Structure formats: structure tokens, C-alpha cells
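Working notes, structure below.
For this view, one protein chain was removed and the others were kept in their places.
Our next item is subunit A:
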């Protein structure tokens, strides 16, 4: 009996010691003392830039590759040594621990500026910006900023989407165009891209319908390919994508269909299928920001550049494009550049028949980036 009691007590002690250890840590406020927010200029040889990639730039195509091309351009523009750019590759953006570890390692290396290139890093970067006020954090494709050392950058890729929609609309014979989308309509970036693409299609081919399939992932070659296959099975003969890899392009090529890529020129990946791809020239932003941080003039304001900055464009049209595509696209491009074509201007109807933008009005940038949850009238989600 005594022994039983002893063992009971032991178990209790064990549990208690664990619990008290949880509790004893006195609540030390984690916020570090924020000294003067004045920023100092950094000498070129002391400047270090960190980059967090969701994929591996060595893939040679797609999202991370495109961002890294921008980093390389920035490095050359500024004249940084290779050792002054720290890359962390293959950091899953759904894994908060891995994200934090990767960014902290960049800080350890002495980076004064860190670019995070995928959506899921945003909250972690926001927190680290508070913990490390002397380091500048710049995050792609999100919406938050703190006005001192953390911002978001993105661009009017919808302008390029519209142009690629023209190429797709002129090419399709079945009047069914497939669109492999990373996220559902709750994500403005994806939804806005689909809508602009659909409007581009409509401008040259009012009969065509855009079938959307959502994968719920930015990066998964298998799922991306499977979604494209499913769309091809439904009779689509052009496949567009908002995904990070070339898998949908390859699926289209295997079936003898056509395709529009994304991020980088994918003609080299699917030469028999690819028409043109909306592409990013991130170097424009990276160079701008790195210079500003070095000079101590960075204001951490959110950046939203367009075709006029050279941040977004479409890749050169391939030989697969239908006749007359180049002319139509040039016409639209000129209008976008001179401001007469704003794309998201009324009157616009969604696919449930509601008027989402009235005649003579335009949709604000805030709504384009954060609040576009409707699909354009010729879009069907499958």
C-alpha cells in the first residue's frame, strides 16, 4: 500500500514538475527596446541581402526562379559580391518554424534587408520586423506594412494577364479555356488574375468560357498537372495557370493543346504548346529597394508597380500564337500604357449576374489586392 502511494506521489510530482516548469518562466515582455528609428546609410561592402525562396531557383523556371533572376539583376546593378546575397531555398511557407529559422539565419549572417517571396511568410516576417527593428523586411504579394521596417510589394500583373487572355482567346477552337488556380475566390491575387485574363479573352472572343480548377497550393507539380488534365478532359484546348511550376504547361503539351504560363517565359519548357506568359521583372523592385535601404532612405511603404515601371509584362509571343495576336496585343498594351485601358473599370458583371462595378467607375487598388472575391461573367469554377 505504501509503495503504491509512493508511486502515485511520484507520478504526481512528475506531472507537477512539468506543469510548474511551464508556469515558472516569469512573463518577460518580448518586445525589445526600440531605439531611434532613424536609418543610417550602409556602405556597399557591408551590405547584405537575404532572400527566402519557397522553391529552388535552380529549377530554371517558374516562381522562385523568376524572383531570383530579379535578385541577380539587383546584385549586378549594385555590384554586390556573391557572398553578400544569402539565399534560403525550399522553405515551406506553411511551416512557421522553418520560416522563422530561415529568416533568423539571414539575420545571423548580418543581412540588413530580407526579401520573403511567398505569401505564407507574411505573419512571421511581421513579427520578426518587430523583434529586429534594425533589419528591413520586404514581403511579396501580401498587404501588411508597419511603416518603419516592413512592407509588402506586388505589381499589376493583371495587366499582363489581360494581354495573355487575348492570346488564349484568339487561339481556342473549342471556346473552352482552362485555368489552374492556386487558391479559391477568397484570394484576391488569384481571383483578380483570373478576371483580368477572362476580360482579355472576352475582348477578342465573347463566346469563350473560362473553366477554373483550384488546387489549394501554390507549389505542387503533381496536383497542378492533375488539375490541368481534368480541365483538358472537359474539352479545354488552352490551359492557363496561376501556379509556381510548369506542370500544367507540360500537361497541355502532352495532349496537343495550347497553354499560357506564368512567372517566367515557359516557351522553352513547353515549346509546342506555349503561347505567352504573364511575367515578372522583379529586378526593378529589388534594385530600387536595395538602393533605398543602402542609402537609408527606405520608407517601408507598400509597392504596387505596373507595366509602366517595367515590373510586369508578357513573354515574347511564340510561334504557336494565332495570326493577328501580336497586333491585338500591341493595341491593348498601348492603351494600358497611356492609361486609357484600366481593365477593372465599369460596367462589370460577375458570374452570378451582379453588377460589381458601375459604368464610369473603377475598382480601387485596395479592392484589387485585398477584396476581389467575385468571378467575371465568363468564368465557371469546376
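What we mean here is this: a residue touches a chain if its C-beta (ideal position, glycine included) is under 8 Å from a C-beta of that chain, and two chains touch if they have at least 3 such contacts; residues count from 1.
Operating definition for what follows: contacts and distances are computed from a predicted model.
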| item | value |
| --- | --- |
| Protein that the absent chain corresponds to, by UniProt name, given "Simple sugar transport system permease protein", "RNA polymerase sigma factor, sigma-70 family", "TonB-dependent receptor" or "DsbE family thiol:disulfide interchange protein" | "Simple sugar transport system permease protein" |
| Touch criterion as defined above, residue of A:78, A:96 or A:381 at the omitted chain | A:96 |
| Residue touching the undisplayed chain, where the options are A:73, A:105, A:309 or A:380 | A:105 |
| Per the touch definition above, residue among A:78, A:183 or A:357 touching the missing chain | A:183 |
| Options A:86, A:113, A:194 or A:260, residue touching the unrepresented chain | A:86 |
| Where the unshown chain meets subunit A, residue by residue | 3-4, 6-7, 10-11, 13-15, 17-19, 21-28, 30, 58, 82-83, 86-90, 92, 94-98, 100-101, 104-105, 107-109, 119-120, 123, 127, 143, 183-189, 216, 370 |
